[in-house]
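Left out: one protein chain. Kept in place: all the others.
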Amino acid sequence: MINGIIIVLGIIMIASAFMAIYMRSLLSSIIAAGVISLLASIIYLLLAAPDVAMTEAAIGSGLTTVVFLYAFNKVKGRGEDNHG
Amino acid sequence: MTLVSIIGFVLIIVGLWGMLTQNNIIKIIIGFSIIDTGIHLLIVSIGYIKGKTAPIIDSVLLKTDAVNQVVDPIPSALVLTAIVIGLAVTALMLVYAVNLYQRKQSLDINDFEELKW
Partner (left out) sequence: MVKRFLILLVLVFFVIMLLPLVSDIQPQTELNPLAKKYVKDGPDELGSANLVTSVIVTYRGLDTLGEVAVLFIATAGVGFMLRRRKGSKTNPQKKRESSEILQTGTALLTPLIFLFGIYIFLHGHLTPGGGFQGGVVIASAILLSMLSFPQSEINHKILNAIESLSGVLYLVIGILGIYLAAGFLDNRILPLGDFGRLFSAGAIPVIYSLIGLKVGSELVGILDSMQRSDS
């Protein structure tokens, strides 16, 4: 049972990793990278490490995505309207 | 080889592939964070023992019996701090990327050729 769940989660994680690398839109890549962390936190919970699961869910998929989005916002906002 | 360690290994390889093939700096940093997750999965999978529970003692899991019933707490402790450091390092890298962008108005790694020979 647990093995089945882990296999499914692993396949989704690896697929999102490829998506994160090959997506044309940078925003989609960032979200896909967040999905990897979120699914990893479920695997930690199945591996009997609830402390790590909490940390990964809060940091890996929450704050890291926010930090990426702030950086993305800075990079995108300038390039389009004003070069100066 | 356990199942989770294979997933972690594949994630490390995919992340490294992304870091080496992509040209966009933000994509390179995303590849780095994928490697990060893979390494964490690998380390946690070392400590897992099948059929055992989390190392927290309460009225169900008694002190005297804990040795036979819990998983290894040390990999969890290592990974827990490593995740927090990973966030700080990722933020630092992104700030450098933003700074480079402000210099050259470009995120393509091939535009930064000052160190090429």
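For reference, chains read A and B in written order, and residue numbers begin at 1 within each chain.
The rule is short, and it goes like this: a contact is a pair of C-beta atoms (placed from the backbone, for glycine too) under 8 Å apart; a residue touches a chain by one contact, two chains touch by 3 or more.
All of these numbers come straight from a predicted model, not from anything done at the bench.
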### Contact footprint on chain A, counting only the chain that is left out
49-51, 53-55, 58-59, 62-63, 66-67, 70-71, 74
### Task
May I ask you to list the residues on chain B that touch the chain which is not drawn?
1-2, 5-6, 8-9, 12-13, 16-17, 20-21, 42, 45-50, 54-58, 63, 66-68, 70, 72-74, 76-78, 80-85, 87-89, 91-92, 94-96, 98-99, 102
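Simple rule for what comes next: only the chains that are shown with their structure count from here on.
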### Query
chain A to chain B: how many Å between their CA centres?
11
### Task
Please give the residue numbers of chain A that touch chain B in the complex, ascending.
3, 6-7, 10, 13-14, 17-18, 20-21, 26, 29-30, 33, 36-37, 40, 43-44, 47-52, 55-56, 59-60, 63-64, 67-68, 70-72, 74-75, 78-79, 83
### Query
Which bits of chain B are touching chain A when the two form their complex?
3-4, 6-7, 10-11, 14-15, 17-18, 21-22, 24, 26-27, 29-31, 33-34, 37, 40-41, 44-45, 47-48, 52-54, 56, 70-71, 75-76, 79-80, 83-84, 86-87, 90-91, 94-95, 97-98, 101-102, 105, 107
